[in-house]
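Every protein chain but one is kept in place in this view of the complex.
Just so it is clear, A and B label the chains in written order, and each chain counts residues from 1 on its own.
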Amino acid sequence: MDDIEEIKKLKARYFRFLDAQDWENYAQIFTPDVIFDTSGAGGERTTSRDEFVESVKNLGIVQSVHQGHMPEIEMTGETTASGVWALEDYNIYTDGSQTHGWGHYLETYEKVDGRWYIKTSSLSYLRFERSVGAAPMIAGVDRTRHLRGTRPAG
Amino acid sequence: MDDIEEIKKLKARYFRFLDAQDWENYAQIFTPDVIFDTSGAGGERTTSRDEFVESVKNLGIVQSVHQGHMPEIEMTGETTASGVWALEDYNIYTDGSQTHGWGHYLETYEKVDGRWYIKTSSLSYLRFERSVGAAPMIAGVDRTRHLRGTRPAG
Partner (left out) sequence: MDDIEEIKKLKARYFRFLDAQDWENYAQIFTPDVIFDTSGAGGERTTSRDEFVESVKNLGIVQSVHQGHMPEIEMTGETTASGVWALEDYNIYTDGSQTHGWGHYLETYEKVDGRWYIKTSSLSYLRFERSVGAAPMIAGVDRTRHLRGTRPAG
């Protein structure tokens, strides 16, 4: 149960660091050889941590919301596990467009030196909506600095 | 704690099988005598697994998103438990209409031969919105085949 809870917190930080654009901590979520496949969601398939994080930074996202739900975590060995997560995401891009999606991640995890990492991840959408040029009210990334770091609540 | 985690995964599969329209696995979530009451949400009250699954298949849903949140699971015996779940659902119907709802399930569970099942469930909405004829962008159920089965992440 402790491993399962650690994997849930790992994924919580994956979302929080992404939306807070805390790239240094975000990179620490993944194994160096992580395979991240968003080709089923209109994106790319990357084969290393550096390549993946760079691809996310280059999406042109002004503000994002990513919220995960309903984990199905299974231990597949002493230091390996798999997981399914539902996702809702809501993004604003530099060109003014917005996307709103609902989908799932299928993932595997690996424990190295007592810490869990995402080793593989693939994303698909049940439903995906795009709107162009709508004017959102945004709090902005500057107002999310307090969400950065591993333990922002102390 | 293991039982509670198993019940959470049971409910995760309830949602995933429903949205992936994986009806064979969906039926395995429930006891044969499950009472499912959606009368507080504008639906029916069914009194068997077969009747319930048939009623869901007949809703005319083209694509659905069901996401659960904030479980309150309580063990009420060695092989019985109760649970509260928050829900957000977003559905598209064959007539072009869409619904978007936010509500709660009140449920009980039973463990039979080491496996948990939903025994009773009732659904109500805090808020429910309906739109007619809007044109969504949909990934489509054909693209969710990889979500089927008990352990799609391996």
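To be clear about the criterion, a contact is a pair of C-beta atoms (placed from the backbone, for glycine too) under 8 Å apart; a residue touches a chain by one contact, two chains touch by 3 or more.
Because the structure is a prediction, the values reported are computed rather than measured.
Looking at A:Gly40, A:Gly68, A:Gly83 or A:Gly101, the residue that reaches the missing chain in the full complex is A:Gly68. With the whole complex as reference, residues 1, 4, 40, 69-74, 76, 82-84, 86, 88, 102-104, 106-108, 124-130 of subunit B touch the missing chain.
Listed by residue number, the positions of subunit A touching the unshown chain are 1-2, 5, 8-9, 11-13, 15-16, 19, 63-65, 67-69, 88, 90, 92, 136-139, 143-144, 146-147, 151-154.
To be clear about the criterion, only the chains that are shown with their structure count from here on.
One inter-chain figure worth recording: subunit A and subunit B are separated by 25 Å, centre to centre, where each centre is the mean of the chain's CA atoms.
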